[in-house]
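Sharing a structure below in structure tokens format, with a few things to ask.
A protein chain is absent from this complex, but the other protein chains hold their places.
Letters A, B and C mark the chains as written, and numbering starts fresh at 1 in each.
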Amino acid sequence: MKLWGGRFGTAGGRAAERFTASIGFDWRLYREDIEGSQAHVRMLAIQGIITREESDLMVAGLEEIRQDIERCQVEWRREDEDIHMNIERMLLAKVGPVAGKMHTARSRNDQVALDLRLFLRRRIDELATGVAHVQSALLAQAGDHIHTIMPGYTHLQVGQPVSLAHHLLAYFDMLERDQERLADCRRRTDVSPLGACALGGTSFPIDPEEVAAQLDFKGVFSNSIDAVSDRDFVVEFLASGSLVMVHLSRLAEELVLWSSQEFGFVELDEAWTGGSSIMPQKKNPDSLELVRGKTGRVIGHLTGMLTVLKGLPLAYNSDLQEDKEALFAACDTLEECLSAMAQIIATTIFCTERMARAAEKGYSTATELADFLVGQGLTFRDAHAMVGSLVALAESSGRSLDQLEKEELWGVSPLLGEECRRLLSVQAAVKQKRSRGGTGPTQVTQALAQAQLRLEQRVRST
Amino acid sequence: MKLWGGRFGTAGGRAAERFTASIGFDWRLYREDIEGSQAHVRMLAIQGIITREESDLMVAGLEEIRQDIERCQVEWRREDEDIHMNIERMLLAKVGPVAGKMHTARSRNDQVALDLRLFLRRRIDELATGVAHVQSALLAQAGDHIHTIMPGYTHLQVGQPVSLAHHLLAYFDMLERDQERLADCRRRTDVSPLGACALGGTSFPIDPEEVAAQLDFKGVFSNSIDAVSDRDFVVEFLASGSLVMVHLSRLAEELVLWSSQEFGFVELDEAWTGGSSIMPQKKNPDSLELVRGKTGRVIGHLTGMLTVLKGLPLAYNSDLQEDKEALFAACDTLEECLSAMAQIIATTIFCTERMARAAEKGYSTATELADFLVGQGLTFRDAHAMVGSLVALAESSGRSLDQLEKEELWGVSPLLGEECRRLLSVQAAVKQKRSRGGTGPTQVTQALAQAQLRLEQRVRST
Amino acid sequence: MKLWGGRFGTAGGRAAERFTASIGFDWRLYREDIEGSQAHVRMLAIQGIITREESDLMVAGLEEIRQDIERCQVEWRREDEDIHMNIERMLLAKVGPVAGKMHTARSRNDQVALDLRLFLRRRIDELATGVAHVQSALLAQAGDHIHTIMPGYTHLQVGQPVSLAHHLLAYFDMLERDQERLADCRRRTDVSPLGACALGGTSFPIDPEEVAAQLDFKGVFSNSIDAVSDRDFVVEFLASGSLVMVHLSRLAEELVLWSSQEFGFVELDEAWTGGSSIMPQKKNPDSLELVRGKTGRVIGHLTGMLTVLKGLPLAYNSDLQEDKEALFAACDTLEECLSAMAQIIATTIFCTERMARAAEKGYSTATELADFLVGQGLTFRDAHAMVGSLVALAESSGRSLDQLEKEELWGVSPLLGEECRRLLSVQAAVKQKRSRGGTGPTQVTQALAQAQLRLEQRVRST
Partner (left out) sequence: MKLWGGRFGTAGGRAAERFTASIGFDWRLYREDIEGSQAHVRMLAIQGIITREESDLMVAGLEEIRQDIERCQVEWRREDEDIHMNIERMLLAKVGPVAGKMHTARSRNDQVALDLRLFLRRRIDELATGVAHVQSALLAQAGDHIHTIMPGYTHLQVGQPVSLAHHLLAYFDMLERDQERLADCRRRTDVSPLGACALGGTSFPIDPEEVAAQLDFKGVFSNSIDAVSDRDFVVEFLASGSLVMVHLSRLAEELVLWSSQEFGFVELDEAWTGGSSIMPQKKNPDSLELVRGKTGRVIGHLTGMLTVLKGLPLAYNSDLQEDKEALFAACDTLEECLSAMAQIIATTIFCTERMARAAEKGYSTATELADFLVGQGLTFRDAHAMVGSLVALAESSGRSLDQLEKEELWGVSPLLGEECRRLLSVQAAVKQKRSRGGTGPTQVTQALAQAQLRLEQRVRST
């Protein structure tokens, strides 16, 4: 059933058909396509373009087709090219020639844009839940580890001791921004393009707002040419999704590092690790590496989509058909990575002693000493230099700062009396960090409470 | 003046210095760096960490440095590595050792994040204006061309006649979404990271909210580790900027096509075209091609930045230093492309007769005939097939649809009487498209008025 | 059949299994996996590590498995994770416990690298043939169009008249470079990694060269750590493939332009065009647009793979599992695009009169006049300026250059006598371009003959 059968003298070649048919992947839009068609014919009836009976017949027929599809009782045909034509063919078989009225005042150009927007809107909602699950897992672990001390790194060098909860909450904040970006993207996706027809609207007295209302869209397109050629929402989603993946990849990288023998900060649940076909002792963080690797893939899809769109004249061009596989792949990847990460975080055991010991080893409290000297009236720059020389002294003799002799401290500055020693414990150093958003236990406890509140609100509002 | 002079026995090698120094590009942040430092020392004084006199001295010294820089009376030194240390060195020269107090309760990690956010916030505002200028140029042209008829293309084949104003307004809508995305990105950029210090906050009784208020930030960081390692706002900006460029590239492509001899739809202003060093007759749309080409560059910067961030452990790593050149280049590229496009659009002359003639040639009103038949009770599919055979008939004899004989029309369907001929004029076809968001003159006039209103509101609100 | 069953106390969770299993896509390597295992066990027997009987048994069992797979008589199990373990499980069922010896002195790390190299080597050969088919189609058309004159464009403005054959041969040359790049990439792919084992080689007296010889590899790995972590060949292939796609996209863009009503230079075969669901007159260059769009996708895969590899420590990491889907997708895309393009080129009809007329319209011979003046002793710059003013004169009065009056020519320079008029025909202009590699008929005829020769040699050598 080629729709343009009227014009073409010869049948399209099989090779061309194979090359251009999209049913191999766009069948995934069947739910949206049917839902959209139902709304469309209902509107056509309301507007008097078709009769109520015709509409009812088609709506019911489409409903049956949906069930057939979900029971795997349909045959997708490549000669029908895409999901739209396959379903129209099925409807023809169900309800007879009236099926030909379904496409009145509609083009596949606005139809596919509609399907894609409905699809992405649904997937964004699911992904927002997926992000929330990761956030929830982070909060649960953070709640257990407010007082767990770990080395805070910059440049992968021990910087200052921090609370593990504080570290985990950093990821909560990243994902919180992801939630916002996904919501912004959802808002711009949530606009109905139906009624733009091929590119210029139609002479039929349609009501695009009625369709939009039925499909629960917040907005309706305002320019028909833009409506059929806009794929910004796909790009914006891929960009937002790339950032989600970047965040997951950073956490994955850390957990890979931490599960190494050398760090030994975490014990991953065996379910999420893999063995070696040759080395019997191995317990590999496979799933985390996959998350890290899949990040590259999503970034690649983003690049690809931008390249597809660059320099494309208006309005619809078949290049846009290339939006689907990338979008589907990105959605699936995100979903499975979010799900994996939520479970991995939830099941990871933090080796708190190893963490604390590592924090103690790295001269991580040197900043405290510098700050103390500033409190005594020195400029920060001078204090920094003095403590630097103390670190050099300690390091050269393999000692920690608090193993330095009284005289050695005095030698650098008479201000460094015994009372400064208490600053050198990692516990004290963390407690000291009382500034807003800092790693002190009071601040972290507060931040955790707020995060929990925000997450609950988010979950409740969806 | 290496700040960590206290610890290092040997001087850093020149080669290493050359490799790691960022002053060659980050000097562009001088304004933000100074502004941020002034706010910081003022806060330190308010909180009693330094005295009011010390603060005043430093604020005044920094002010002088700003003026020195703007008068090109400073020397940037590579051995001072970056903008922060260069300015601190200058301040030391101006106000003496008290300059050493400027860095109290601050790290370059939060300082550079602050500078970058201030910088981007300013540039986003400028770019929003740049986008508005392009929008304004589009509206001006659209206002002149509501009744100009051109071929609406899909697949670069003539589809249906549309109003040129309608076509131009499609770009207005794209840029309107860009405005929203830039605003969303601005909102997430508009968060002060100062007070996060190295990564964990500080034991000094600082007030990050005071600094944020002074610098007119809407928000303050909530997690110090995230605050210093977050570059989401850079990625989000590059993604939003890539979409702006994609839109400009689509318009550039169309104008390049339209300025070809074969289309002949526009006459570009000579100022924005170039000649050939060998072919005396050439008038090349150089600027438009550059806009199209530069799109690739911005997309490349986005890819690059995502790749930089992928798999990076917390908190600050020097990889992040690579954010600046890409961001600067993208901002500059966007600014100059927006400016060029605004001027090109404003000065382009549309060859309305060529456009109208092209619209008439392409059987662009065939859809009207099909819609007419549907109005007579046919299903759309049947109508589509009938009109398809009429087009084939006309095409084979080199005629337009309205040159078909009465008998030929009848031969296909007795419904196709004389009255259907009036549908075949492009003017009538455009007028018929009365649906919401369609290309009919009433709709376009309305859309234009709304667009003008929105643009005015936007301009007024900034 | 988890191989590391010995160590893990608990069974891996289903979710993790779903996330990490690769059998959903790496089953496509079955042929290479079996071939590689057969070579491996044969070598083990030759080296006396297993017996000849054991080897024979396994080789025969693997052969049966291959046939089972090709007859779709196997069940792929996700709990067996990947193609390697699925086949090992099948072998166990066929030949009993001896199957456990197949993995002696081998790891999945070198095994999967082997499979991937065998796979890519085969696909490169197929793609080289695909490229040759496009080249062949270009040569066939070029042979028919040595004397067809078309406008040569720069900046999409008419520059100088050229031979259509010359234009088509430009694409031949691009694809010729692609052939070279694919051959270079094949050479670096054609290196056996088997024998690297997990990462360090083995204590078994294996013979990696014997395996390589059996599998017809030109080279053998020289460093076992590199052998298991190298995916350069994947990146290099994706880069070479991206360039192939860029070339196809440029041709596709031109054919899309040329099939527009405005250019009208080509008539595409209907089989490779599509209709509209709403506009009965449309004949859209769908396939060409898809080729253009798919280019973005392949570029995206390249970006993705580079991002995956960036910053990955040695040796094997599961991130590398992400190489396969991108590689498979790129190979398939290239294959189908090459096949489509070969057929599209072969079936396209060039509208030679439209082309010639377009060439005549665009003052395309102005350069000839300038060159003529140089022959008379003027500097090129002066000549360029004079002819420029003639073009301006002609254009302002809507005439072509040869419609200028004698006096008008004289007015610009007395050197411009009647004899210069003959230079103004596009035929003469093309003929004049006698320089090496130029568009003159002698040069093009020669270039075509050489291209044919090169293509034949290439085809013969494979």
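The rule is simple: contacts are C-beta pairs under 8 Å (C-beta built on N, C-alpha and C of every residue); 3 or more make two chains touch, one makes a residue touch a chain.
Nothing here was measured: the structure is a model prediction, and the numbers come from that model.
A.B. asks: One chain isn't shown here. Among C:74, C:128 or C:243, which residue touches it?
C.D. replies: C:243
A.B. asks: One chain is left out of this view; which of A:55, A:242 or A:307 touches it in the full complex?
C.D. replies: Among A:55, A:242 or A:307, only A:307 touches the chain that is not shown.
A.B. asks: If I consider the whole complex, including the chain that's not displayed, which of C:16, C:137, C:257 or C:416 touches that chain?
C.D. replies: Selected residue, touching the omitted chain: C:257.
A.B. asks: Would you indicate which residue among C:87, C:227 or C:355 is in contact with the undisplayed chain?
C.D. replies: C:227
A.B. asks: Given the full complex, what residues of subunit A touch the hidden partner chain?
C.D. replies: 151, 154-160, 256-257, 259-263, 274-286, 289, 303, 306-307, 310-311, 358, 361-364, 366-367, 369-370, 384-385, 387-388, 390-391, 395
A.B. asks: Write the list of subunit B residues that the hidden chain touches.
C.D. replies: 2-4, 6-13, 15-16, 18-20, 84-85, 103, 106-109, 197-198, 270-272, 274-287, 289-290, 292-310, 317-322, 325-326, 336, 339-340, 343
A.B. asks: List every residue of subunit C that touches the chain not included in the displayed model.
C.D. replies: The missing chain touches subunit C at positions 3-7, 9, 97-105, 109, 152-156, 159-162, 166-167, 169-174, 177, 180-181, 184, 188, 195-209, 220-230, 232, 235-236, 239, 242-243, 245-246, 249-250, 252-254, 257, 292, 295-296, 299, 302-303, 306-307, 309-318, 367-368, 371, 374, 379-382, 384-389, 391-392, 430, 432-440, 443, 447, 450.
We take it that only the chains that are shown with their structure count from here on.
A.B. asks: Using only the C-alpha atoms, find the rotation that maps subunit A onto subunit B and quote its angle between 0 and 180 degrees, to the nearest 5.
C.D. replies: Fitting subunit A to subunit B on C-alpha atoms yields 180 degrees.
A.B. asks: From the C-alpha centre of subunit B to that of subunit C, how far is it in Å?
C.D. replies: Averaging C-alpha atoms per chain gives centres 33 Å apart.
A.B. asks: Where the centres are mean C-alpha positions, what is the separation of subunit A from subunit B, in Å?
C.D. replies: One centre to the other, that is 23 Å.
A.B. asks: Would you give the residues of subunit B that are in contact with at least 2 other chains, written as numbers and ranges?
C.D. replies: 153-156, 159-160, 257, 303, 306-307, 310-311, 367, 384-385, 387-388, 391 - these are the residues of subunit B that touch more than one other chain.
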